[in-house]
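Notes for the one structure printed next.
Every protein chain except one is present and positioned as in the full complex.
On to chain A.
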Amino acid sequence: MVDKSQVLSLCRSLLRAGRKYPDYNIREYTKRRTLDGFRMNKNLTDPSKVEEAYAEGKSQLEVVERVVKVYLAYPPKTKNIMELKLQ
């Protein structure tokens, strides 16, 4: 059975991986989707459902790590206007 600290650790790993995207849009999307996904499932009690959700999270983490490499190979030449505003 996956425990709470593993779930939080997975969430953190996903957020950390998503931070590496040079593209503003996908970076923000990953962060939002991760948190939404974890919040949506936070009240699950059935062990098999928890395992299922955790496994899905893990596979998504692999996807993010793989896709980050592709994005880093072709970084955007200019900053997104949303990033300029935050500065």
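Heads up, the rule we're going with is that contacts are C-beta pairs under 8 Å (C-beta built on N, C-alpha and C of every residue); 3 or more make two chains touch, one makes a residue touch a chain; residues count from 1.
Definition applied: contacts and distances are computed from a predicted model.
Remark: of the listed names "Acyl carrier protein", "Exoribonuclease phosphorolytic domain-containing protein", "CBPA2 Carboxypeptidase" or "Meiosis expressed gene 1 protein homolog", the one matching the undisplayed chain in UniProt is "Acyl carrier protein". Only one of the listed residues, A:42, A:66 or A:79, touches the absent chain: A:42. When the omitted chain is restored, the residue from A:9, A:25 or A:59 that touches it is A:9.
The omitted chain makes contact with chain A at the following residues, 4-5, 8-9, 11-12, 15-16, 19, 35, 38-39, 42.
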